[in-house]
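What you see is part of a larger complex, with each chain still in position.
A and B label the chains in the order they appear, each numbered from 1.
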Amino acid sequence: MYANDKMLSGLDRARVVGLIDEHRKDWSLQQAFYLDPDIFALERELWFPRQWVIVAHSSEVPEKGSYVIRQLFDEEIIVARHGDGEGDIAAYYNVCTHRGSRLCVKDGRGKLLVCPYHAWSFRLTGELQTDIEPAAAGLTDLLRENGVANARIVARKNYLTKANWKLVLENFLECYHCRPAHPEYFRVNGHVKVTAMRDDYNASEWKQEIDAWHSVIGDAEFHKGVWEPGDLDTMPYAMHRKPIGSGRLTLSDDGQPVSCLMGGRGKFDGGENGFRIGRLSFLSAPNDYLTMFQMIPRNANETDVILTWLVDKDADASVDADKISWMWDVTTIQDKKITEDNADGIASRAYRPGPYTPLESQTAFFIETYLAQMRTLITGERRDGDEAWAAPSQLYASPQAAGKAQKNGQATS
Amino acid sequence: MYANDKMLSGLDRARVVGLIDEHRKDWSLQQAFYLDPDIFALERELWFPRQWVIVAHSSEVPEKGSYVIRQLFDEEIIVARHGDGEGDIAAYYNVCTHRGSRLCVKDGRGKLLVCPYHAWSFRLTGELQTDIEPAAAGLTDLLRENGVANARIVARKNYLTKANWKLVLENFLECYHCRPAHPEYFRVNGHVKVTAMRDDYNASEWKQEIDAWHSVIGDAEFHKGVWEPGDLDTMPYAMHRKPIGSGRLTLSDDGQPVSCLMGGRGKFDGGENGFRIGRLSFLSAPNDYLTMFQMIPRNANETDVILTWLVDKDADASVDADKISWMWDVTTIQDKKITEDNADGIASRAYRPGPYTPLESQTAFFIETYLAQMRTLITGERRDGDEAWAAPSQLYASPQAAGKAQKNGQATS
């Protein structure tokens, strides 16, 4: 909506810079960052347009001429396949250049996009405002190995969360809450021994589990994690590998496969690849299915949290979508609740920023990065040093998290 | 609501004048004019109170003592007949002078208006704030000839449109969209040959149709159109005459009459008189029924579009309201949809003003007039020259529109 889109005055911008400068490192944000529509307007003007996000899966525009309409930061985007090549996909704003009407009102297929108002027509290759940028090439191979391009969608669900988008990410980036809040997730995932608790005995158990897994899958697979911090011009992304644990083959209730292997893999190895693509999109990849996460800010108080589940495009038609979506459906329903309770409490006049514990270091890292980028985008000043861009001391469930310290900027070795 | 009513600071007013001065002639408005609640507040403070609008039909207060409550620009207005004379009608704000309570909660009849809070009482002739001004006398005869004063209401419907009021008018003032968007209207109305398309063959066909009609109805009837541009102090209005075309007698699905003749006319002549009364009210008058249009801004994003259908007060009680309302009901439902799609697209950050084509000249004229008046109302400066007040080059379906150029300020000859 426009209210979020209007330009803030210089005075208002200076106020936000003042709030950024008052921030206490490794403490949660001041209230205004979670609630103030003016700050959301600034994020929408400056920060969101710099973010790389997943808007759709290529299987959603299967043929030349196919197009779909997707919501993104209060905007409608048309994603269209205009040719037969793998990369012949473009994204446009769904706005006619004549008098601004919506061009497409539903997904479709055709040679032209015809405006329903005065019948102005546009080719799929352009003439409209485009807003797509190529993502990092370094990520493509990793996605391919997990069969992402050869997948088909089996389920999608929007867990609209009445909370500022940063609260959604702060929650998603730490597992400290997994023990009180996620009984199913806590039972299934071995990494919670170090990500949800601080206990030497547990850490040593997890270390043994990782070592055992390493000996099974070998060095080449074990060292595949990447950490690309990105900056305002390049896309940040990360991938880590870990065993699910306890002999489980995939992220299902009983640990047994729920679909066929993906990405040309020869057998189940009990691992999960976890991706962060940009700062707002994620991908969870056990051996036989994918969960794609899109966190899309709607306004200062609401965030769309859209999960999409995919299996190999040649998987049996009878795969059980409920079994496939079980782990992240039950977990995201719980996250929606605790994040909304968090938002509710933060709106109180009693709210004060609180300290992140070491188990919340990725959350703290995200907050520092966000603030440093916002400051640069508002003032134009790029700070000396790049501490803000360094990796957090504890990466989410990375092998290194199992007890030993992490060097800055070296998430994997 | 109050939010729309609050006074903008001098700084905010200067910003709006700046936006006005940035306007590119004959292009659609910048986004803020369609979406910014502050600009709507300014319109409500300065522009709306200067507009003449239809609030009710005299048949709605049939006897001395009758009163009705009507919504107008977020205000409630009491329209009361306080005497037996034709002009003994007054309009008051529905607000008690004691502590501000609503006075009347529903339409009624009585000697006094009694406040339900503390029982303060008011005569129908006054003591309350009034806000009515006499409309142009020049219009009265034209309305009388169409039997407007001797009509009764057969149907009313509110097509609440989620769009800024200017988008509603921009749509209503051009027929370029009639071909893609209004199949029924396009089929029935001959004038679309020049108002919805630019094609010499069609224009020449329409010219022949007008000439044939001229020879049937004679000069006196043919030259009845008027164009009163109005300014900030006098009411603008316009009337044009045209044949419906193709031998149709009225604006009905099959072209056949739907009620008896109005206004003392002796026979069906296949014509339609179209009125603009002020800038926000319209009247369509084929020979046997009237459609009254009230466009009432509710807030920056919503507009009430109220249509009322009337027939002669002595028409048969069994007239078919569905047949009477058919043309404008089906058309207004379509207009609501395309106007809302327009509003939706305009809210995008991709929206940029676009050019009006020659088929949208009345729309462009409305926009120029609106901007010139807003500028004068904000700054107090009246611009030299009065180009802004000149008639558009193509008047809606006027006889002159049939192929020949229009002189400035001379819509009829």
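The rule is simple: contacts are C-beta pairs under 8 Å (C-beta built on N, C-alpha and C of every residue); 3 or more make two chains touch, one makes a residue touch a chain.
Bear in mind the structure is a predicted one, so any value in this text is a computation, not a measurement.
Undergrad: Total copy count of the complex, if 2 are in place?
TA: 3
The rule is simple: only the chains that are shown with their structure count from here on.
Undergrad: Using mean CA coordinates as chain centres, what's the chain A-chain B distance in Å?
TA: 50
Undergrad: Which residues of chain A touch chain B in the complex?
TA: 1-3, 5-6, 74-76, 93-103, 105, 116-119, 129, 131
Undergrad: Within the complex, which stretch of chain B touches chain A?
TA: On the chain B side, the touching residues are 28, 31-32, 35-37, 170, 176-177, 179-181, 338, 341-342, 344-352, 354-356.
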